[in-house]
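Just one protein chain is left out here, and the rest sit where they should.
Now for chain A:
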Amino acid sequence: MPSNNSSFLDIDDDLEGVDDFGNEPNPFDDATVPDSPNMNKPTTGKDGGFYSTMNNKSESAAPLQGQMDPPSYDQVIGENPNENSGRDELRPGLINYYSRYFQLDLTQFKKRLSGVLTFRNDHNNSEDSDNEADLYGAVWITATVVMINFTMNGGLTFIINNVIDGIRNGEDIDRASQFKKLLHSIWLFYGYTFGVPFITMQILKRDEHSERNRQFKSIPELISVYGYANLIWIPICVILNILDMSKRLRTVQAIQWAIVALGWAQSSYFLNSQMLNNNNNDTQESVKSSVSIIVVVTLHALFCLLFRFIIF
């Protein structure tokens, strides 16, 4: 065949001769098979090989039969969404690829939340089975923090003025500052939660004590750690917003600083415990601070300072 552009025609030509074989069931059933992408994929890469196998019929009959037997089309298509393992092969551009980071049930979620707040850093070690990364916490805990920052100030003002005092000050509310708060908390929190892990990942990889650190397999795992560390900012933002009502007093400012420092301590402790928890027993005795931990804590302190100065 000099002009071997369409394999379909070639096979038709070859199948003329198949009639000679008596034991062949019905060769014209097979004639439609090479149209399917499943058949063409393994062979079209090397055209020469394809045609050579098609030329001698004794070889071509066997793979064709083998491929015809299962209802290949439906099975392959139907299998992928149902199997959990099939999702690993999805490309990162698809929505379904990311949906695996959002699959978690309530008990698991509660367990993780309580693990953040109760200083149990050996919590995740015991169950490596469901220690998968989820971005759900990172996205929605951060969203809650942002929403609290946005609504609480205005809400408290509204309640105090309109409901308790009974004075309507519709035009006096400082809406610009509210929206500034919203925008600043969005970029600050989401930027920190989803941006800084890329830096931290590189640092953790290049650390000389890297055997001590937990081996993060992927960026989403680290992002989820950072996202759950944001949990402490929910109560802190509530308290800070309440304190913010009487900002003039110096003691209130000092208390705000103290609370932010508390939040920094708790969340950086959580981050450290998550990053070190690979071999927990060894690291407890050698508390020598490695470079990566220092960098992480410093970045976190920077974030807290920004939080204090920009948002409040």
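Convention: a contact is a pair of C-beta atoms (placed from the backbone, for glycine too) under 8 Å apart; a residue touches a chain by one contact, two chains touch by 3 or more; residues count from 1.
The rule we apply is simple: contacts and distances are computed from a predicted model.
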{"item": "Name under which UniProt lists the unshown chain, selected from \"Small ribosomal subunit protein mS23\", \"Yip4p\", \"Trafficking protein particle complex subunit 6B\" or \"DNA topoisomerase (ATP-hydrolyzing)\"", "value": "\"Yip4p\""}
{"item": "Chain not shown: contacting residue from A:Gln103, A:Ser177, A:Gln202 or A:Thr298", "value": "A:Gln103"}
{"item": "Residue numbers in chain A that touch the chain omitted from display", "value": "81-82, 95-96, 98-106, 109, 136, 139-140, 143-144, 147, 150-151, 154-155, 158, 162-163, 166-168, 170, 173, 175"}
